[in-house]
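Taken from a larger complex, these chains appear in their original positions, while the remainder are omitted.
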Amino acid sequence: MPLVTTYDELERRAREILPPDIFGYLATGSGVEETLATNDAAWRQFPLRPRILRDVARVDTGTTLLGTPVASPVHVAPTGYQTLAHASGEAGVAKGTADAGSLYVLSTRATASLDEVAAVAGPWWLQVYVLRDRDLSARIVERAAACGARALVLTADTPYVAAKARAANVPVGGSARFLIPELVARDDEGTWQNPSVTFDDIGWLREVSGGLPVVVKGVLRGDDARSCVEAGASALYVSNHGGRQLDGALATAFALAEVRAAVGEECEVYVDGGIRTGRDVVRALALGANAAFVGRPALWALATSGSDGVRDLLSSLHEEVDEALALCGCRSVAEVTPDLVRYP
Amino acid sequence: MPLVTTYDELERRAREILPPDIFGYLATGSGVEETLATNDAAWRQFPLRPRILRDVARVDTGTTLLGTPVASPVHVAPTGYQTLAHASGEAGVAKGTADAGSLYVLSTRATASLDEVAAVAGPWWLQVYVLRDRDLSARIVERAAACGARALVLTADTPYVAAKARAANVPVGGSARFLIPELVARDDEGTWQNPSVTFDDIGWLREVSGGLPVVVKGVLRGDDARSCVEAGASALYVSNHGGRQLDGALATAFALAEVRAAVGEECEVYVDGGIRTGRDVVRALALGANAAFVGRPALWALATSGSDGVRDLLSSLHEEVDEALALCGCRSVAEVTPDLVRYP
């Protein structure tokens, strides 16, 4: 019977290890951190309603994401500048994720090259912006496709970068690397954020990437979800950017059911924000998600123990999902139905 | 006018007396202890709506459980390894419970033999698992029937043992005893938990026990409640294992009315989880229970004062039920109706 290692304990250890400004930058939410605080608590408002007396001798946590088989429904969300947390950076997170059988979403704000990451990653997707310089965006996307990215995750909630409550400046050193060399000369805000991205860019990304599926990240409304699907999105990713963009935005647990209801079974739906345990993952599945993603937990695990820490974190979440499915009377992710949670 | 001894005080005393790892093992919930925390608080969300100006000169707290007369509607839930709390262990709890006129549910994870317990117990039931070794299960059940168990309580929420937040390993010494000698050689997890138990096993248990009624413990849903009844269960026991199995599971106070509604008056319904006072017992009755059970309170009472502590705890709860019934204008358990609580 293993002892639980909680998220709070993991965060505490990372806080001890990391320089305060770096911890602050990674931990901060925007504004007064309203959304950051509510993301976690929101899942707890959906208690589980377990089923009993099902034969759960064999529980399979495996599932697929856009056709890619993965070992469990919990994966790693894109977060920037992962070398801040640990020297192994993106390659470390990618490797740890692969070792655990999960999917890695590489941030465009990476501090590693596509080649380095691709060399060690299991299945991975690339998080993208549509940059002001569309040619540069196209080049990144083409290179990512060539390096084996299986999908693009378009961050749709960041036309501008929100002001932060704690350390605001990224203390990335001069030796920082970038996804592709052409990004080096462009490391300024003006490059990164393009406030004119619209639903039309979903199709554009698909096209310039040679047909990669496009996942839209940052969806919090049913009407937007429909617009994305109609514009060609292959999947929707419910997120409020971990409380780092619009402060006061709805907790993702509360947005999920609306988004699923809007698109029915037309496409896959993912979620991040405050996912801390395997039970939270099962709640997300019950509320309509196909998979859940963790951001900060992976950073704290990386800070604490590098690649192995990430692998152990995901293995532990994987085991918690396994346990939670069994204790809910479910033999697979597919058996999780909406009645498995009680609505507040 | 007696002074109230609160649960918090009882727990405080036990914490002082017991070694930290033992207290931790008995007190712990699973996961991040969400369910453990909500169980208690949930009852307080159902305020009482007392009736006045009824003649309550004679209040009878007596009732029956599956036909067995008992002095009150509050009894002792099954908990494992009771010698951890006090040398008198299961025999001590059984005796104290009998002295108070309540019913004792003996855990299969006992650290005493069936004979020892049966020698001192009043009316008692045996909590059972369907072990992987069905012959061993059958032997336990047969012996229990021979020793006078009046019913079997099938724990249905533990296909696997959940990871715990505090002390995870049972510090049972080498001299530990077991229900029947054959269990000695099998004290490993693989023996205890069988993840393939289904509704069909309700009938199997009844059969191998020579017709003992089977109570299904761990029911939290109306649909499962109906399935149990249709499979031959004699009663339902609403429980989330005191917050020690699926963390995040619904507080029992919130599951009770749904379970009662699903089965109507077809069978008896019991509940445990966060029952701390006689008023909580009356709330449970109003929400549809025939009786309520206490787990940790009995352990803390045992730790503090052995068998007498258990007797005093139950007598005190008994008196609180008596007082609460009278102050609600009820002369008996039967006069408690759903309108006696306000729904949140």
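Going in written order, the chains are labelled A and B, and every chain counts its residues from 1.
In the analysis below, a residue touches a chain if its C-beta (ideal position, glycine included) is under 8 Å from a C-beta of that chain, and two chains touch if they have at least 3 such contacts.
Remember, it's a predicted structure, so these values are computed and weren't measured experimentally.
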item: Total identical subunits in the assembly as filed, 2 in place; value: 4
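Methods note: only the chains that are shown with their structure count from here on.
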item: Separation of mean Cα positions, chain B and chain A [Å, integer]; value: 42
item: Of chain B, residues touching chain A in the complex; value: 30-32, 34-35, 38, 156-157, 159-169, 189, 195-199, 201-202, 216, 218-221, 223-224, 227-228, 245-251, 254-255
item: Parts of chain A lying in touch with chain B, wherever the complex brings them together; value: 1-4, 6, 44, 47-57, 276-277, 279-280, 283, 319-320, 323-324, 326-328, 342
